[in-house]
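Every protein chain but one is kept in place in this view of the complex.
Labels run A, B and C following the written order; every chain starts at residue 1.
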Amino acid sequence: MGLSEIEARASERVSPLRYLVVFVALVVLAAVSFGISRLGLGVWGTVISLAIAVIKATLVVLFFMHLWEHQGSSRLALATAVGFVILLMSVAVIDVFARLPTANSPGSVQAKKYLPQEGLPRVPEPNQEPGQMPVGP
Amino acid sequence: MPPAASEPASPVTYLNATRGVRAWLLTRDHKRIALLFMALVTLNFLLGGLFAMTLRVKLLFPGPFMIEPITYNRIFTLHGVIMVWLFMIPAIPTIFGNFMLPLMLGAKDLAFPRLNLLSFYIYAIGSLVTLWGMVQGGADTGWTFYTPYSTTTPTQIVPVLMGVFIVGFSTILTGLNFIVTTHTLRAPGMKWMRMPLFVWGIYATSVIQVLATPVLGLVLLLVAFEHAFGWGLFDPAVGGDPLLFQHLFWFYSHPAVYIMVLPSFAVMSEVVCAYAHKNIFNYKAIAYSSLGIAFVGFFTWGHHMFVSGLSTFDSGVFGVLSMLVGIFTAIKVFNWVGTFYKGSIDFRAPVVYVLGLLFYLVFGGMTGIAVATTSLDVHWNDTYFIVAHFHFIMVGVTIMAFLMGLHYWYPKMFGRLYPERAALVASVVIAFGFVATFLPQFLLGNGGMLRRYYSYPEKYQALHVLSTAGASLLFLGLATVLTYLVVSLRWGERAAHNPWGSKGFEWLSATPPPPSNYEELPRFTGEPHDYSTTEPQAVTEPGAPS
Amino acid sequence: MGAPGSGEVGVLATLERVLREVLYLSPAASTYAQRIDRLHFLIILTTLVAATGIFAAAGYFIVRYRRRPGVETTPRFTPRPWMESLIIGVPLSFFLLCFYLGFRDFVWLHNPPKDALDVYVTGKQWMWKFSYPGGPNEVNVLTVPQGKPVRLLLTSRDVIHSFYVPDFRMKQDALPGRYTSLWFEAISAGSYQVLCAEFCGVQHSMMRARLDVLKPEEFDTWLAEHRRGLQARQDGSGGLALPPMAEQGRLLTVKFECLRCHTVDGTAHIGPTFLDLYRRQEKLTSGDSVMADEAYLTESMMDPLAKVVAGFNPVMPSYLGQLSGPEAGAIVEYIKSLRSDQQQPIPAQGPTYAPSGQ
Partner (left out) sequence: MSEEASGHLAEQFTTLEKQAHASRLGMWVFICTEILLFGGLFVSYAYYRAMFPEEFREASRHLKTWIGTLNTFVLLTSSFTVAMSLHFARTTRGRGAAGLLALSIGLALLFLAFKGYEYSQDFAEGLFPGRLVREPALRNPGGGIFLGLYYMMTGLHAIHVTIGIGVLAVMGVLASRGAFSAHYDTPLELGAMYWHLVDAIWIFLWPLLYLL
C-alpha cells in the first residue's frame, strides 16, 4: 500500500519541462529516422529505423505514460507482453528459413530457387500446375 | 469458524437482498453475476452436449445415416466451438472464479464490478451471434478454422467467427478484472504466499486469457475479412501462407487449452484439501507450477503442426518445450495424491470425481506427451487418438472439476444441500460412461480412424458403437446431476454454515454470503486449509449474525 | 536399428504381436512403422502403469485415511527435498527420453535417402493424383516398389489435404501451391489404404486412395508398360491410344472442364463417374431408372436437369448452345471408350519432371 502512495505522489511531481524535453527528443529522432531512410541503406536502414522506433516508444512509455513512476507489476506486465510478441515472431520467422524451402509460398525468396515460374503469369492461381521443378532441400 | 448456531428466520444474503428481474440483470454483485453466467454457460453446455450426442449417433454406422455429410461437418464444428468458447473457457472462471475470488481474498467485490457485468453481456451477445450463425447455416470448418478452407467454404462462417470474436472480449475483461483484483484487493494479512491455491490457478489463467486472446481476435478478424471481402493475409494465390495462420491460431489455442484446464486444477486443489481435511502437500509447488504452465505453455503451440510442413528445427523446439510443460502438471498430480496421505478423508461425491480426475488426467496428459514426441504424432495427428486425448482432459478433467466444484460449493452458493446418495450414483455412472466413451477412441486412433470423418471403413464400427453407448451413459449421468441440482435449489435441505468443515477462506463469510461478503474486512492470520489447529485463520466476525 | 527381421527374438516378437493386437495397431508395413512402434508401446505401457498406479495410491489413501469420528485435526506435513526431486526428476527424465527417441526418428523421417524414387502427389477435393517423373499419372492409385525408398512430393490444388497411410504410420499435409515431402520404404508387397487426414470439405471422409506395393521387378515392368502406353499415345501411334473420335472427346472434356465434377476412374465426385457409364442402368431421383445410351448421354449434357441421377445434386450446368452436335457426339464416344475391363491409362496432363536426388 505504501508503494501505491509513492506512485501517486511521484506522478504529481513531474514537471512540464520533462514533457517538453521528451517531445523534442521524439521529433528529432523522427527526423533522423526519416533522413536515414533516404540514404537507401537497405536492410541496415530498417534495422536502424527500428532501433530508433524502439527508443522513441520507450520514451513515450516511460515518460508520457509514466511507467517510470509506476509499480513493478505494471512493468512486468508490459515486459511480458512485449517479450511474448518477440518470441512469437522469432519462432515463426525461424520456421520460414528452416522449413523445406518449397513449403514456403511460391514466389518467396526461399521457394523461388526451386519453383521457377518461367512463362507463367506472376500471380499463380492456386490450382496451377508448377513448371519444371527440380525439388530438393 | 464455528457456524452460527441459531439463525434468525432469514438472514440477508446476496440472494434475497433485493428482488426483481432488474435487480438481477443490472446487478454489480460478483456473486449474482456468477449466477447469471452459470445459467447461460449451462445452457451452452447442454447445447454442445446435444450436438455431441448427434455425432455419436451418426457414428453408429459407417455409411450415411440420419444426417448429410455437410450437416455432420457443421455439427462437429459447432460442438467444438460451443464447447471450447461458450462453455469451457468461461465455465469455471466466470462462475466459481467470479463467486469465490473476492470471498477468498477477503474483498467486498472485484476491482471493477461494472466491467464484470459488461463482460457478462458481451458473453451473452457473443453466444447469440454464434447461435444466429448456426441458424444461418453454421460453419463447417472444424473449430480450428484452417485456411484456405475456411476462407472459401460456402457455409456461413462469418457470424460464427464474429460470435467467437465477441466472446473473446468477455474473456479478456474477466481476466483483466481478476488480475487487478488479485493485485489490489487482498485483505490485510493476505500475503501472496497465503493466497488460496484456487486464486493462484485463476490468476495464472487470467494471465493467459489476457495475453493470448487478442491474437485469436486478430486471426478471426483476418479470416472473416478474407471470407467476406476476398482479401486477407492468408490467400495462397498472392503468396499468403496457410502455415502463418496455423502459427497464429495455435499461439492462441494451445495456451487456450491451459485456460481450460488451469481453473480445473484450481478447483481440484481446493476440493482435495477440503475433503482430505489436510493442508496441501506442497503449497509452493502447486502455486508456482500454475505460473509455469501459464508461461511455458505459450511456447509449445507448434506441436499441433508437426505434419503441417513445419520445419524439423521448430518441431524439435516445440517438442522439448511440450515435455517441459508436462512436468508442471505432473508436479500437481503427485502433490494432490500426497495430500491424501495421513488426511481424514470424507468420502462424498466430489471425492469420486477427484479419483476420476486423477486417472483421466494422467492418461490424457501422458497421451499428450505421447503425441508430443514428434515421431508418433506423424501417425496420430488428426486421428481419434487425438480426439480421445483431448476429451480425456477436457471432459475427464474439466467437466469433472466443474462437477466437483458444483457439489462442493453448492451450499455456499445457494444455502442448500444436494442429495448425497443420488450424487454418488450419478458420479459413478459418469465415471463409467466416460471411460466407455473415450477409451475406445484411443484404439480407433491407433487403428487409423480419422477425426472429422462422416463415413468410415467398416472395421471400426464395433468400437464406435461402444463409444456411443458410453456417451449415452454419460448423458444419463449428467442429466441426473442437472436434475437434482435444480430440484435442490428449491427443495434441498438447508445447509449449515460450513457443511464440509472446510478451511478454505471462502467459508469465512456467511453461507450464502451477504451482498458485500464481509461486514468487516477480515485480517488473515493463518494459511488456507490448515487443519493442524483449530485456531481461527482470520480475525473477524463472519458476516453471519452470531 | 529397426532393420526388418533383424534377429527378432521369439518372445519379443510375440510380445509385439500381442501388443499390436491389443492396441488395435495394424502390422507395421513400413520401415518407419517398425522404428516407432516400440516407442509407442513404451509410452502407452508407462501411461497405463502411471495412471493405474496413481489412481491406486489415491484410492489406497482414501480408504486407509478415511474419516473417523472425533478426528478434529490432521498433522501438517511438509515434503522433504528428496521427494520434490523425485517428483520432478523421474517424470522429466522419462519425458525427455521419449522426446529423444521420438525426435531421432522424426529427423530420420525428414532426411530422405538420395536414391529415393520421386512421386508427385496432388490432392484436390476429393481425390489424389500421383505422377511419376516422365509419366504416367494415376488417380487414386499409387504404385510403388517394395523395399525401395520412395519420396513423395505433395501439393494441393485447393485446400489443405493430408496424405495418410495408417499401416505405414505416416502422414504429411499437402499445402496449396507449395511442396512438402514425405519418404518411406514399404516392407512387403500388398495393397494399403490411403486416407485424407486434414479436413477438406464435404467428401473429406471419402477422399481415399489405394497404395499398391509391388515387388521391385513387377514395379519396373509396370512402370515400363505405362510409359510405353503414354509414349505411344503421344506419338499418336497405336498402343493404348484412343481412337481419334474419342480422343477428340477427351480433349473436349478437358476444355469444358467436365472433370471438375466427373471422374474417369470409377469414383463418384460431384457428378457420377464416366467410367463404365455407357449402357449402365442409372437410378434417377424420380425413382425410375434409365439405360445410359447415346441419347441419354447427349440429353444429360444438353438438359441435365431433365433426368437427375439419384444421390447427386442437380448442379450440372446445361451445355446447350456451347457444345455443337458433333462435339457432343465425340464426348459420347469418349465416354463409351471408358471401360474398366480395358487398361486405360489416364492421360498425362502434369508437368514433365527432372527427377532429383540429393
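Observations, loosely collected:
Convention: a contact is a pair of C-beta atoms (placed from the backbone, for glycine too) under 8 Å apart; a residue touches a chain by one contact, two chains touch by 3 or more.
Bear in mind the structure is a predicted one, so any value in this text is a computation, not a measurement.
Displayed chains that the missing chain touches over the full complex: A, B (touch as defined at the top).
One of B:Phe65, B:Trp192, B:Trp231 or B:Trp491 touches the chain omitted from the figure, and that residue is B:Trp231. Within the set B:Leu78, B:Val210, B:Ile331 or B:Met449, the residue that contacts the chain not displayed is B:Val210. Where chain A meets the chain that is not shown, the touching residues are 1, 4-5, 7-8, 11-12, 14, 16, 19-20, 22-23, 26-27, 30, 33-34, 37, 43, 45-46, 49-50, 52-53, 56-57, 60-61, 63-66, 70-71, 73-74, 77-78, 80-82, 84-85, 88-89, 92-93, 96-97, 104-110, 122-124. Interface with the hidden chain, as seen from chain B, comprises residues 102, 107-113, 172, 176-177, 179-180, 183-185, 210-215, 217-219, 222, 225-226, 230-233, 235, 237-241, 244, 247-248, 516, 521.
The working rule: only the chains that are shown with their structure count from here on.
Chain centres here are Cα averages; for chain A and chain C they lie 41 Å apart. Chain contacts: chain A has residues 100, 103-106, 124, 126 touching two or more partner chains.
In chain C, the residues touching two or more other chains are 158, 175-178, 180. Listing the residues of chain A that touch chain C in their complex gives 100, 102-106, 111, 114-115, 124, 126-137. Residues 4, 73, 80-81, 84, 87-88, 91-92, 94-95, 97-100, 103-108, 123-126 of chain A touch chain B in their complex.
If you check the complex, the residues on chain C that touch chain A are 118, 124, 153, 155, 157-158, 175-181, 349-354, 356-358.
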